[in-house]
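Dropping the structure in here first, questions after.
Of the protein chains in this complex, all but one are displayed in their positions.
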């Protein structure tokens, strides 16, 4: 059994002294911002993450779901996204890709974000005089809702990117973390895109700058923990507590009996996962809209929404 | 943390010597049939199950998903259901209630069964001469797909039952089991209906003969295990293995740290739960259609499907 | 071919001098309000409408879809609905029934209204102390989305009404009008409920006070015109214009050739019907929420929406 996590922050926690990694932490009132940069190939290999930047927003109080903290989280995420989008031209094209399957609840984050993003590309293309100023041309794609099509998600994304040539791609995906208390309280933004094999979906290949030829930002939220991770963590904790490290091997085998994976990997997720997904999808979509449209946010909102 | 299970079979396993319970087991080639009858109030209280009969079909090989075993399971379930439906009149009215929410995957079993049942009630009512023999009047209800309506599932079911006066109600629901290897390999049929608080949904009251005034059969399939159950089982197993029973209390507290339930109960479920639900829904719906229509199955199938 | 219309206003236009009908018209700036009361059995029979009151809100400018007129229409409809709901107790139970099939676009008005109504019944039932004042217990039902179930819409509605005993039922349905310029510009409210055979759906029986035992308000919007109606109207107009009344019979037969109804009745509807339905559903749902909750509207809105 492996410890599986899509969060660079958690990989870092497991390897705190590793060279080739820089870390910077900021504590706001109820949100912690961690900026991790993986700079060497060796560190990337050890952490099983790509070279690049990883920003984690962590707000433990979110589990109580207070409305004002949602707003704070939105503002913080807007600020972080703007660091990427402010450099773009005023009339840049941005493609939002909502990965995942709308009909499997823990995997429906991407589609739910995509459907709340303010799509302006058809306006800028066909009604250029509707605005008296340039406007970001935002469009959205949810390849997963096309069901079993025999066309890979990556092939669809590559094809659309070739067709419309966006200046930036932002992919949204559900993630697996190591601890269940990260579900619904944590958000990760990275400029490494979607790594091959990451997330809880089925991307056989990654969605990255190298593959698409344009910059790719990935935004992810942990919504599941792999059961094997929990089992291993429990055993390790017990071994530490009781000093029974020599039994650790045997105990791991016992845990195997409890979490039977005959029908494939088991995941641990909140029973009421749909509320969590809705809340996080809204935070992400709202932040995108504010970051993309900045001063024109209200104008676009009354036009689109 | 409690051990939570909707399977009478598992409750029985935890209390093997309890009085007021009879048990009979039959082993077919790849399917085991267990018939448990809870006969006294004390036993019912101890097992946290209602007085009545519980039939469990268990086929461990189903996790490999072999097509011929699906067929065997369907035949076995058809036979068991017929024990209940053969006593009904040839023109009896049967109401199938698919409990659960179609849009939360582990909870979508009920709706997926309801949509595959051959509905004949409008034919028997409006085209009585279409057939030259009496026919069961089968109808289906999926109260959960109406989303948040402010009307309780039970109120809808009670109301419809008063309106159409079926001779039998069959409710289908997703269950929680104690072990993950029961998911996708086990099926429970009981004449006690749906007990209050059972399943993984939110039925505040039960759907039983006492409440509805007509016999209620419940068919359930375990699709989740509560994470707290797994943790407790792991600790107990470790305590047994290492002899560290005095530490059991402390270990349970440690496990609490790993499975954090700040956002409500956590469930363990297969990552590819949608295939499991589809397979089980088809087995149940096919069995119902064969049990309801018996000799007329082919005729009804070509009419409806 | 018959002239078919669900609008009492249009029936009245065809029979302007009929006794047993009172009519009152008010012209607001861009909305006309017509109040028609059918008071005798003979008039009811002639107009093919039930005895009772019919309020029609007509705003021809709505076809251009100006946002401020949507708001005016909402205010006007709120006012008219309040005439019915203000008499209810502060803690009355109101059941909204959204008739129609969500997946057939011209018939999806009811379900789309039901899903935007603020449902409060579960709050008032289970969290009575959440409010420091009484609150209307509003709930919603969309029987049609349960698909082909073998249970009639009326049986479901009757059953639920028996179960929860609302003080008022408001049914929303798509209607057929005589003229295509009524689509998207007209709204009818009546205290006669849903008449048998009305609307464009398949209600074999009516949903009325007599049937349910509680008052029933029906709100309808014309979304289709039956093609046979258009043909007849065209012929009549041509006959009037050219004086060729003796040919009218023969011309009607010719028109039959053009509108071939071998596969059942043909309807005329806007190609972009989905925008029309969305707009009207929002107007109706917003008006309901404002009428139901009056002074508490903002409070309920922040709680629910």
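A, B and C label the chains in the order they appear, each numbered from 1.
The working rule: contacts are C-beta pairs under 8 Å (C-beta built on N, C-alpha and C of every residue); 3 or more make two chains touch, one makes a residue touch a chain.
This is a predicted model, so every value here is computed, not measured.
By the touch rule given at the top, the unshown chain touches A, C in the complete complex. From the options A:25, A:83 or A:122, the residue with contact to the chain not on display is A:122.
Screening C:43, C:168 or C:231 for touch with the missing chain picks out C:231. Which of C:38, C:154, C:255 or C:300 touches the hidden chain is settled by the complete complex: it is C:255.
Residue positions on subunit C in contact with the hidden chain: 63-64, 101, 103-105, 179-181, 183-184, 200, 224, 227, 230-231, 233-235, 237-238, 241-242, 244, 247, 250-251, 254-255, 257-274, 276, in rising order.
Counting the whole complex, the residues of subunit A in touch with the unshown chain are 95, 114-115, 119-122, 137-142, 145-152, 155-156, 158-164.
Keep this in mind: only the chains that are shown with their structure count from here on.
Over half of the residue numbers at the interface between copies subunit B and subunit C are found on both sides, making the touching surfaces mostly the same. Averaged Cα coordinates give subunit A a centre that lies 45 Å from the centre of subunit C. If each chain is reduced to the centroid of its CA atoms, subunit A and subunit B end up 36 Å from each other. With each centre defined as the average position of its C-alpha atoms, the distance from subunit B to subunit C rounds to 41 Å.
Counting only residues that touch two or more partner chains, subunit C has none.
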